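Right, one structure below, let's go through it.
The other protein chains are all here in position, but one chain of the complex has been omitted.
Moving on, here comes subunit A:
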Amino acid sequence: MKMLNLTAGALIAATGFSSAAFAQTTLTMWYHGAGNKVESALINQIIDDFNASQSDWKVELESFPQNSYNDSVTAAALAGNLPDILDMDGPIMPNWAWSGYLQPLPIDAAQFKDFLPGTKGIYDGKLYSIGLWDAAVALYARKSTMEELGLRTPTLDKPWSKDEFMAAMKAAKESGKFDAAIDLGMSDKGEWYPYAFLPFLQSFGGDLIDRTDYQSADGVLNGDAALAWGDWWQSMFKNGYAPGTSEDPADHENGFIDGKYAFSWNGNWNAVKTMAKVEDVEFLPAPDFGNGSTIGGGSWQFGISAASKHADGAADFIKFATQDKYLAAFSDAIGLIPATKSAAQMTENYKEGGPLAVFFGLSQAQAKKRPVTPGYVVESKVFQKAAADIADGADVADTLDAAVDQIDADIKRNDGYKTH
């Protein structure tokens, strides 16, 4: 009987050890791509490759629709139900880090030294998130229109000045060939506003908040430069150069393609579709309104939740997913800008001489992140409203003063968004 017990014990021990050696610890992961067939296929491929590449970790994916993703994450954080790995839109990362949803990546930042600046989520001196791609905005134009209107083609080194840009608007309007000179996408009153239009304010010399300490917007959002931006912004609609906030959403997608507008201020995610329909489309850099030519940076990035007990495994996955071959695969499939130059060379569109290579240059040279502060989630909403109100004819100074008051009150209410 004793012998039998010993044998059974040995068997159990042996089975236990062998299963431990082969068992993979499950890592849960959330991703914002539900409903996006191409993106889902790619992310699943990366996960399958990772799970097969080693025996320690097994990543299990749960996909969410992008529109409601942030609400799901916030609710899960409250209920203590966050996954190990999650992705997030760049500008919201500081808020989630400050709220305690995230932990810094246990990965040496030097590993990402070749990544585009917009793909690195650094808050409070620590790397919290890393992206496989960045996005960029450019001025869409037709070569034929540029020639007809006698306009100089701007370059990264020598973008249009404010005068040149306004002369282009005037020429396009006076040609009588278009419904309006430029489509700015005014119907999309979400994150598009700060992403696409804040760079104009920055180029005028203003900003959404004083970035030295992120404690106040006074003087930057309602200073002389910001007032000049507001007057110019309002003039774009008053003079009929751009359709206002009542623009048909369909026109931001198809207006330029259908020839309704001479120019479109649009993202690189629409570039592939536009190239297929407009043979001589060109992607031009943002104008320089006096303080440099700037566009918005920062797209979706991976991070690790503060609740994760397997940060090392999650970090292994993130390192695995940020290989050049996956950056290139994402770029080829969904048209976004790969995070590294070496990955860009592996893609059809972004390699040197490729039709979208200009976007890589734009992102590298001009991308400026939206304010890296937890308060950005409120500030972006305030900016959306102010930009829309000014476009609708509201008094510029009053609107910007009110926006500053709102932003400053929010910062005060949150005790300066100091880190815990």
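In this text, a contact is a pair of C-beta atoms (placed from the backbone, for glycine too) under 8 Å apart; a residue touches a chain by one contact, two chains touch by 3 or more; residues count from 1.
One rule holds for everything that comes next: contacts and distances are computed from a predicted model.
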Original post:
One chain of this complex is not shown here; going by its UniProt record, which of these names is it: "Aldehyde ferredoxin oxidoreductase", "Lipoprotein", "Raffinose/stachyose/melibiose transport system permease protein" or "Binding-protein-dependent transporter inner membrane component"?
Top reply: "Binding-protein-dependent transporter inner membrane component"
Subject >> Selected residue (touches chain absent from view) among A:Thr26, A:Ser55, A:Asn81 or A:Ser235 >> reply: A:Asn81
Original post:
Quick one: which of A:Asn270, A:Gln301 or A:Thr340 touches the chain that's been left out?
Top reply: A:Asn270
Original post:
Can you name the residues of subunit A that touch the chain not displayed here?
Top reply: 30, 34-37, 62-68, 71-72, 75-76, 78-81, 248, 250, 253-254, 267, 269-270
